[in-house]
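In this view, the complex is presented without one of its protein chains, the others remaining in place.
Chain nomenclature is as follows: A, B, C, D and E, assigned in order of appearance, with residue numbering initiated at 1 for each chain independently.
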Amino acid sequence: MNWGSPAEFFAMGGYAQYVWSSFGVCAALMILEPILVRKRQSSILRVLRRERQAERLDSQ
Amino acid sequence: MSAIIAIIRRDLLLAMRRKSEVLTALFFFIIVVSLFPLGIGPESALLRKIAPGVIWVAALLATMLGLARLFAPDHADGTLEQMVLSPTPLGLLVTGKIVAHWITTGLPLVLLAPVLGIQFDLDTGALGILVLALLLGTPLLSLIGAIGAALTLGVRGGGVLLSLLVLPLYVPALIFGAGAVESHISGLGAGGHLSLLAALLALAVFFAPWATTAALRIALE
Amino acid sequence: MSAIIAIIRRDLLLAMRRKSEVLTALFFFIIVVSLFPLGIGPESALLRKIAPGVIWVAALLATMLGLARLFAPDHADGTLEQMVLSPTPLGLLVTGKIVAHWITTGLPLVLLAPVLGIQFDLDTGALGILVLALLLGTPLLSLIGAIGAALTLGVRGGGVLLSLLVLPLYVPALIFGAGAVESHISGLGAGGHLSLLAALLALAVFFAPWATTAALRIALE
Amino acid sequence: MLTATGLSCVRGERRLFAGLDLAVGPGEWLHVQGENGAGKTSLLRILATLSPPAEGEVRWQGEPVEVLAEDYRRAMLFLGHHGAVKEELTPLENLTLAAQLDGFELDEATALQALVRFGLRGREDLAVRFLSAGQKRRVLLARLAVRKAALWILDEPFTALDVKAVAMLSGLIEEHLAAGGMAILTSHQSMPLPNGRVLKI
Amino acid sequence: MLTATGLSCVRGERRLFAGLDLAVGPGEWLHVQGENGAGKTSLLRILATLSPPAEGEVRWQGEPVEVLAEDYRRAMLFLGHHGAVKEELTPLENLTLAAQLDGFELDEATALQALVRFGLRGREDLAVRFLSAGQKRRVLLARLAVRKAALWILDEPFTALDVKAVAMLSGLIEEHLAAGGMAILTSHQSMPLPNGRVLKI
Partner (left out) sequence: MNNPIIQWFKYGSPQSFYPLAGKMIPWFWTLAVAFGLAGLWISFFVAPTDFQQGEGYRIIFIHVPAAWMSMFLYIVMAFWAGIGLALNTRLSGMMAQAIAPTGALMAFLSLWTGAIWGKPMWGAWWVWDARLTSALILFFLYIGFIALQAAIDDPRRADKAGAILALVGVVNVPIIYFSVKWWNTLHQGASVSLTRAPSMATTMLWGMLLMALAFWMYSIAVSLMRVRAIILEREAHTEWVKNLPEIQGKSS
């Protein structure tokens, strides 16, 4: 174990801004990407469901 | 006034439709800037020295490439004829189109320039001056470019002729723009260069839309 | 074979008719090269150092500007359809068009380069290498560029998208081309760079017409 | 009332027509006829102030059109060989934007109605690029239904249209004339409309 | 003999036609009819191998056209909505170069004769850019007179032509059919030619 305390951990031996901005951006983008893909999926699903409903209403 | 806004909205809508056009102008800027180190070599002292010049030349070329499409599509499909025939004064419509052109090509360049400056190892102060100079310079490029675009409209080989006409006119913007950053780096202060740039911009704002309108009328005759 | 010659003759005839197009590509080359001293400043030691890089980047941009018009006019007026339908294999016609493109844009650049090199104070040996490198490099640029031109045919925002696709592929040509002159100047000899350039050219001669033809067929589908 | 006196038109070394007089009053229309290359398009462009005549004068309500400028342009609608439609935009957007350029707001309902009238139902939201030759033409013509103008100048409006569309356009022109409008058309086919006069070039 | 079986065409999400069969033999011609946007141009492009059908097959003399490739292209001449003429070149140059692309040499006398036949006397050396809409079209059609092909596929060949030119083109097609040629045309007007069949889409 390299770290004496959480503060020391977050300080990263003086390299905090570099280490955390790399890891931070990496994590942010890797969380953002699946969310965006999900949104794309659900929006197309929504359109398809609406069309389906309209079709049903039409045929009634 | 509402006609100006309508035409800006229309051009932005068209730009959104052809999203790739705006984005690729940006990437063109990035790529051209990145090509120079490849041609010249990786020594960072040398690169820092040529950085402002390279970024300005690239901005100039990126603006210029988009110019050909400022009036040409409207000309080709007859919309321009309809604009001339429209009751709204042509000058207003033209101003709107120039503003839209700046928003879609000039502004993104300004926002991106600092990133490229970092690649050439410029410091924060120099980056600030670079952005300021581009903020004054890119509208100037759009305004001057519009005259050239109108003059070469429907002319054979228009695209390249356009650059021939416009590039010499861009020289003052280039000299003062790149000069501002250089003289800041060499400790002389950028004030003089920037105010000259601002004066040129003011001149162009009054003069360019008029000249463009006249040129368009000639092109359509 | 006679079809290749016919299409080269046709494209040269068209180029003669639109004389301004060929000339302005040349002037574009000259102007871009001349902009640099304006953007960077007049120190001749610095200029000599960046000369090969700047000339090559300018050659690259000048070639690229003409690319958009390699297939687009033929596409717009339906001639390309007729070419696909012609009994002559499309690959031959495409090769002919690429050759014509090189004759009208690449060759003039090669001939003009020494003059510009003198402006940057290069010596005779370096000028010779510069011309040799361009002689090998410009056909490569035309060949690679043709692929990009075919891929972006009829696509929205084609012109700038084209440069986005093509410029990264131009990087090896740029590096070896500018590198040849630089390593000659620094006394290392240009042989290695030049033979790599020749190898790339040989590769492209076999590969590019095929890829271009495939892309054209897709564009017309 | 549009009148033109002593018009002549020169292209290159060739004089296409000379000493041409014409007049169109409310409710009347003029059918400009002539062989290919006779100068019909050239004449229409002169009347629309898109190019100046070599000699002669065009007057609108008695005033020269150069003097009237905007007032004449507001009263006139010119549709030429060219599409004047944006291939990237949908028919609906094309129509709305054309209206804005002409200085008026077009609400969506009216625009939709005009498009449906021109048989473009189901294509309102498809980029014009995908439309067939005749459908492109219909998008252009839909402007006739939404913009008010006293004088219509139409260059071969029936090109590429099918039989139904031709009938519909004729109907539209007839309405326009009945409401006191004027029209100047070219077409290589004969048109069964009332109050027409033929001008042979 | 051109035969097509079970052709269908899909554009975007829309099925334009399906299960379409057609056959054209020597001396026969087919008039493809349909509303604007019905899919006539799309069908002609499929028959000319410019785009592949979604389903079905096109055969020439019993062989699939993809297999024949060049042999089919040599036997076929397609003229579409587009000009396929270079605006910068003169009619004469356009004609000669088109011939070279098709792989044969055209001597000047024959080319001139074809142009004169299409009423372009005096315009041989004027850049096409300056010609009127109908004259441009005539330059394109002059190819029909110089290139031998067994099958003509013409998309709205009569657009922009005046009465005289229409008669002349009809005459040309009639000659072609009489000599055992085949033709597939679209047009919104009716055409008085013998041996015709109508295909409604």
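Observations on the model:
The definition used in the following text is that a contact is a pair of C-beta atoms (placed from the backbone, for glycine too) under 8 Å apart; a residue touches a chain by one contact, two chains touch by 3 or more.
As the structure is a computational prediction, the values presented were derived from the model and not from experiment.
Touch with the chain that is not drawn comes from one residue among C:L38, C:I147, C:V181 or C:L194, which is C:I147. Hidden from this view is one chain, which touches subunit A at 1-3, 9, 12-15, 18-19, 21-23, 25-26, 29-30, 33-34, 37-38, 40-41, 44-45, 47-49, 52-53. Although one chain is not displayed, subunit C still touches it through residues 147, 151-152, 155-158, 161, 164-165, 167-169, 171-172, 175-176, 179, 182-183, 186, 188, 192, 196, 200, 207, 211, 214-215, 218-219, 221.
In the full complex, subunit B touches the omitted chain through residues 18-20, 23-24, 27, 30-31, 34, 37-38, 41-45, 47, 118-121.
Methods note: only the chains that are shown with their structure count from here on.
Hopping across touching chains, the smallest step count from subunit C to subunit D is 2.
In this structure subunit D contacts its sequence twin subunit E using mostly the same residue numbers, the overlap exceeding half. Between subunit B and subunit C, the centres computed from C-alpha atoms are 25 Å apart.
With centres set at the average Cα position, the gap from subunit A to subunit E is 56 Å. Subunit D and subunit E have Cα centroids lying 30 Å from one another. For subunit D, residues touching at least two other chains, in rising order: 88. Of all residues in subunit C, those that touch two or more other chains are 17-18, 156. Interchain contacts (touch definition given at top) occur between B-C, B-D, C-E, D-E. Chain contact summary for the complex, subunit D toward subunit E: residues 11-12, 34-41, 81, 119, 123, 126, 130-135, 137-138, 156, 159-166, 188-189. Every residue of subunit C that touches subunit E in the complex is listed here, in rising order: 2-3, 6-7, 9-10, 13-14, 17-18, 73, 76-79, 81-89, 93, 220-221. Across the complex, subunit B meets subunit C through its residues 17-18, 20-21, 24-25, 27-28, 31-32, 35-36, 38-41, 46, 49-50, 52-54, 56-57, 60-61, 65-66, 68-69, 155-157, 159-161, 163-164, 167-168, 171, 174-175, 178, 182.
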